[in-house]
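Input: one structure, supplied below.
The other protein chains are all here in position, but one chain of the complex has been omitted.
On to chain A.
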Amino acid sequence: MFVDILAFNVQANIFQYLNIHKYRIHKMPLNKKIGLFIPCYVDQFYPNVGIATLELLEKLGCQVSYPMGQTCCGQPMANAGYEWDTIGTTKHFLKTFLDYDYIVAPSGSCVLHIKDHAPAIPGMEKEQESLHQKIFELTEFLTDILKVETLHGSFPHRVGFHASCHGHRGLRLGSCSERNEPFYSKGKQLLEQLDGLEWVELTRTDECCGFGGTFAVTEEALSVQMGKDRLEDHLTHGVEILTGGDISCIMHLEGIAKRNQQPLEFMHIAEILNQAIS
């Protein structure tokens, strides 16, 4: 199997063709260091999503390292109204990832937080600005920076995509149903490259699942109802595997589906892509 990528839009002259195992890939320019940012709940509860993200990026020729000192981006506190209490966390994050050319995370929500809501750190404004330019959610890094256009792999399943709000409307990873704009979806763009994958159209293409961080607990009844409604949309359209770019939303949906013994499987998009092309 091959992984062809029209990699990297700059410095094309320093691309190198490599043969690593069975893959023919473009290698990222050697001077580009990618820092892997694994959100705290992924580290603690979904290590497989972290592993899939790392392996996927490596298969695509990237030099990735995971800075061991990383903790959390501060989002849970900030969204609960305690942004002012996250200066320590933000400063730590900034220092941890200072030296990387790119920072990639399998979570739109955490990336959005870093870009939009992390409090300003006095004296580090320049570093912070530069961080905002070089941090990417995984799918947008694949489509916009690596410019992945032809993934070779097969995933013969009916897949429903949950467009998590923070990635979708915050990072604009896809066209939003409220806006008058041409259709696009970075998730779909990647998934449709896999043989046999059937992209399932939903009735409400980008409705919130009701996770919302602390909302899931403070507004428990609403949160669960919203999750149930999302699941119903996927189930009535015959989805086998529900995927998305944020495992937090998926954790919530999976929790409800399991409790109600609903026949759905759940995977992060990194897990699908990594599994399919290996």
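To be clear about the criterion, a contact is a pair of C-beta atoms (placed from the backbone, for glycine too) under 8 Å apart; a residue touches a chain by one contact, two chains touch by 3 or more; residues count from 1.
Convention: contacts and distances are computed from a predicted model.
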Per UniProt record, name of the chain withheld from view ["Phosphate transport system permease protein", "Urease accessory protein UreF", "Amino acid ABC transporter membrane protein 1 (PAAT family)" or "Lactate utilization protein"]: "Lactate utilization protein"
Touch with the omitted chain, as defined above, among A:Cys208, A:Leu242 or A:Ile272: A:Cys208
Residues belonging to chain A that touch the chain removed from view: 38, 40, 42-48, 50-51, 54, 65-66, 68-72, 74, 76-89, 91-92, 117, 165-166, 169-170, 176-181, 204, 206-208, 210-227, 229, 251-252, 254-256, 258-259
